[in-house]
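A single protein chain has been removed from this complex, and every other one stays in its place.
This part shows chain A:
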Amino acid sequence: MAQMTMVQAITDALRTEMKDDENVLVFGEDVGNNGGVFRATEGLQKEFGEDRVFDTPLAESGIGGLAIGLGLQGFRPVAEIQFFGFVYEVMDSISGQMARMRFRSGGSLNSPVTIRSPFGGGVHTPEMHADSLEGLMASQPGLKVVIPSTPYDAKGLLISSIRDNDPVIFLEHLKLYRSGRQEVPEESYTIPLGKADVKREGTDLTIIAYGAMVQESLKAAEELEKEDFSVEVIDLRTIQPLDIETLVASVEKTGRAMVVQEAQKQAGIAANIVAELMDRTILSLEAPVLRVTAPDSIFPFSQAEQVWLPNSKDIVETAKKVLTF
């Protein structure tokens, strides 16, 4: 075991997989010699050579095409999009192409690509760096979308993502890269995709969250405990497909639920979860399932982040509405 930040756990996962499988290739803008703009690929080119870890021209669409083509030649591409706000440049390669490869070839071809990309607010990035666009990805059949919130989850989920024979979008929250350390096993391990994790057990309310909102939800749960509310916090970890079983079991136990996301209310995946809970748990519910989200504006100018991004206070406020409905 070693104490690792999330970004170190990510590097470690990449190293582990590159050692295990010579078909794994890491590429993107400045991921080689430079080790990535967040050091996520630090040291990999030195260790595995320029043939396996390499820089590309500055063109996201081309990177997507490169990943698809390399996948067709039996490689296991792990491509990086420097910031997920730039995904619009590569939407066709992701949603229009790799997501459909297995289907459009009648199951005869596949696209075993992992797209790694940072996102998320709270660190005053310039425009189009922090936007939460996971909702776009989650609505595309053929993709899986993974968002870890801890170093331990990040490593196990990234290894699973790379080994998956279908395309996986692996979104790394900027604020979580170095926000804390956690014990992470040095050996290889996997966490199944599509499995949520109960980060805190409780009996009065289920808070469903992902990304940076998991930490905020845990903070809120602690606050609420002071008022004798027992809150269960579920970290989705994979936002598509959803772990319906874990969600339903928790909500059936607590009878109250809310969903927390950093994305705007009209975006993200919270509405999806509310709908699933309506379908499956309505007879267990004591109150409506409320959402904590960002407002439906464009992601804010950096100085306005603090008033715009949802935080533990918003969560406590909404939780009380649900708890006292």
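Operating definition for what follows: contacts are C-beta pairs under 8 Å (C-beta built on N, C-alpha and C of every residue); 3 or more make two chains touch, one makes a residue touch a chain; residues count from 1.
The rule is simple: contacts and distances are computed from a predicted model.
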- Task: From the list "Na+/H+ antiporter subunit D", "Phenylacetate-CoA oxygenase subunit PaaC", "Pyruvate dehydrogenase E1 component subunit alpha" or "Quinol:cytochrome c oxidoreductase membrane protein", give the UniProt name belonging to the chain omitted from this structure.
- Result: "Pyruvate dehydrogenase E1 component subunit alpha"
- Task: Touching the absent chain in the whole complex: find that residue among A:V24, A:L44 or A:L70.
- Result: A:L70
- Contacting the left-out chain in the complete assembly, out of A:Q8, A:T41 or A:Q97: A:Q97
- Residue-wise, where is chain A in contact with the chain that is not depicted? 25, 51, 56-57, 59, 61-62, 64-75, 92-93, 96-97, 102-110, 141-142, 144, 164-166, 194, 241-245
